[in-house]
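The complex appears here minus one protein chain, its other protein chains still in place.
For clarity, chains are labelled A and B in written order, and residue numbers in each chain start from 1.
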Amino acid sequence: MKPLLAEIRHNPMLWLLAFVPVVFVASRLAPEADTLLFALSVLAIVPLAALLSHATESVAAKTGDAAGGLLNATLGNLTELVIAIAALRAGQYTLVKASIAGAIVANTLFMLGASFLLGGLKHHVQEYNRAGARLQAGLLFLATVALLVPSAVAVSDSRDLTAFMHQLSVGLAVLLIAAYGLGLLFSLKTHREFFASAEHGDAGEAPWPLGLALATLAGVTVLVALISEVFVESVQGAALELGMSPAFVGFIVVALVGGAAEMASAFSGARKNRLDLSVGIALGSASQIALFVAPVLVLLSYVIGPAPMDLLFWPGAVVMVFIATMTAALVTNSGRSAWFVGTLLLMVFTVFAMTLYLLPPRAQ
Amino acid sequence: MKPLLAEIRHNPMLWLLAFVPVVFVASRLAPEADTLLFALSVLAIVPLAALLSHATESVAAKTGDAAGGLLNATLGNLTELVIAIAALRAGQYTLVKASIAGAIVANTLFMLGASFLLGGLKHHVQEYNRAGARLQAGLLFLATVALLVPSAVAVSDSRDLTAFMHQLSVGLAVLLIAAYGLGLLFSLKTHREFFASAEHGDAGEAPWPLGLALATLAGVTVLVALISEVFVESVQGAALELGMSPAFVGFIVVALVGGAAEMASAFSGARKNRLDLSVGIALGSASQIALFVAPVLVLLSYVIGPAPMDLLFWPGAVVMVFIATMTAALVTNSGRSAWFVGTLLLMVFTVFAMTLYLLPPRAQ
Partner (left out) sequence: MKPLLAEIRHNPMLWLLAFVPVVFVASRLAPEADTLLFALSVLAIVPLAALLSHATESVAAKTGDAAGGLLNATLGNLTELVIAIAALRAGQYTLVKASIAGAIVANTLFMLGASFLLGGLKHHVQEYNRAGARLQAGLLFLATVALLVPSAVAVSDSRDLTAFMHQLSVGLAVLLIAAYGLGLLFSLKTHREFFASAEHGDAGEAPWPLGLALATLAGVTVLVALISEVFVESVQGAALELGMSPAFVGFIVVALVGGAAEMASAFSGARKNRLDLSVGIALGSASQIALFVAPVLVLLSYVIGPAPMDLLFWPGAVVMVFIATMTAALVTNSGRSAWFVGTLLLMVFTVFAMTLYLLPPRAQ
């Protein structure tokens, strides 16, 4: 327990852990106070996500290169996955899909853009591993295409395609998971030299002992799962009370909450002029969501959901995801960055956020 | 006045200034002769635009680097702005929007393509500053995305979104102008070394004295404004008489007339193997229209227009602008050019022009 307590003392973000018990108490005492429960659960999820991320990296560091990379790649977006599973069980498929699309957009535009901006404010021009970024952007592009084609086809066809969509979604989910596995084989085994510098771990922090890391992983996952239920139950009510559209909540708020811990790592890497790290986290996380989290959710919906979930997205989300991945591909193509590149990525994100914020309800 | 007269004697394009008084006389004598007035005002605007461009550069040369760059960037598309304001005051929002989208397409496809072709007919392979072009193409891409997202969202949503569109358009206009300001800060101040070779000024011409330049700037702007009114009033009638669709007139004719002066500079740069100059003018002008002229027109519509103007474009125009900026990004990525690259850019422009020319009326 000692390294855990030392970490908590050291890292102010973890002081937010105090909100974890508060959420449970509040959800008992005031189950109707949606906005309060929403705010409390956001504040509680952020430090838990940071702990999860640190524990995953510690286990990965102990288990050696390939297995560790596999672990990092699989559990790297555990918070997003747990939140989405809570929404899936509640049958809130619109929220699940919005949070998938939103996570891709938030990682490629907000996380990457803020990293470029924060790094660029301190360093005149920053260089990063162009080959690695290009390969990852390429993977992400292809993954996104795979994810979005069904929606594009459905838009251009006015018939009822429900059965077709379910069949296609399952087929695509299997295909995407296979591609994800082959991608791990490629980046961890056959061609790992290309990905060397974009490691997920934050070199500054010492890894925990294996036992503590595993216990943290298990315990915190349970806590995130419990709080996610409060979060999912309160989020729509809070959105209504705060005057936010459900599209905005799913796309922007959930995505930023779920990715908070990784953003902290990416931003700190950028400030230390280790932009490889930031680009790797941002694009790696985005492609993990597209290639792993999304298809797992589709398949899980047959087991734990009230009904099967398909991969049919709201057309506006399709456009946004497509623009986001293409922007990332174009921007990372040069391997150089300055503050204005980050500003423009953030601006595109703001355009999306503004559009979704102003969009009248019932739009999803 | 002497340098002005010398310039006029020297530059055959300026002999067209003789049409300026003819326009005013003709608009009194034959206010119904739309085709005649249209042709005359086109012939009169072209030399005035050239004068405006030269005067702006002269003022810029006198006021020093940063302020001069700012001036050039702000007044570089003054002709387009003045014509669009005339259309705005007349409530012809379809024409305003078509001319915005058309100017982006004409700059990225026609101006760039003709520069590559003209340069390539004289020089086997031409190289240009790849970093600068890539950055500018990136800016343009992001600006275009920002401009087009509302239209894309609106297309995918069948509800009445008028109020939403107006709120969003004002928000985007403010955002774009802020991005434009930050872009100037970036290219003129913090990272100006990247843009060094893509200066707007044509080194071959001597700058005028400040007084003359300022007087020309003021006087010619008034003349352009007056002739623009004749142009805007006659353009629809002329289109009808000439059998051209309004989409073609707004998108192709107005854009080519407004950009004639800059095209002359870009083409001459390409012939002199100074392709940096040509690419800088073409892409810089396109991004200025997207990031500065368009949002200024949206905000101005609240002051001088009969009704607020939004940023909702005709879907066909959205597709064309998107393809044009993506083509520019792909083509300028290599930093090399030959005649066939220019031919293909011109071919894409011809595809658009042909489509709009043949499109039956009432299509906008």
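Brief remarks follow.
To be clear about the criterion, a residue touches a chain if its C-beta (ideal position, glycine included) is under 8 Å from a C-beta of that chain, and two chains touch if they have at least 3 such contacts.
Keep in mind the model is a prediction, meaning the values are calculated, not measured.
Interface note for the absent chain: among A:V153, A:A215, A:L240 or A:A264, the touching residue is A:V153.
Of the listed residues A:L14, A:L71, A:L139 or A:A238, the one in contact with the hidden chain in the full complex is A:L139.
Touch with the hidden chain on the side of chain A covers residues 131, 134, 138-139, 141-142, 145-146, 149-150, 152-153, 155-157, 159, 161, 164, 167-168, 171-172, 175, 179, 182-183, 186, 190-191, 329, 333. Listed for chain B, the residues touching the missing chain in the whole complex are 124-125, 155, 314-316, 318-320, 323, 327, 330-331, 333-334, 336, 338-341, 343-345, 347-348, 350-352, 354-355, 358-360, 362-363.
The rule is simple: only the chains that are shown with their structure count from here on.
Fitting chain A to chain B on C-alpha positions gives a rotation angle of 120 degrees, to the nearest 5.
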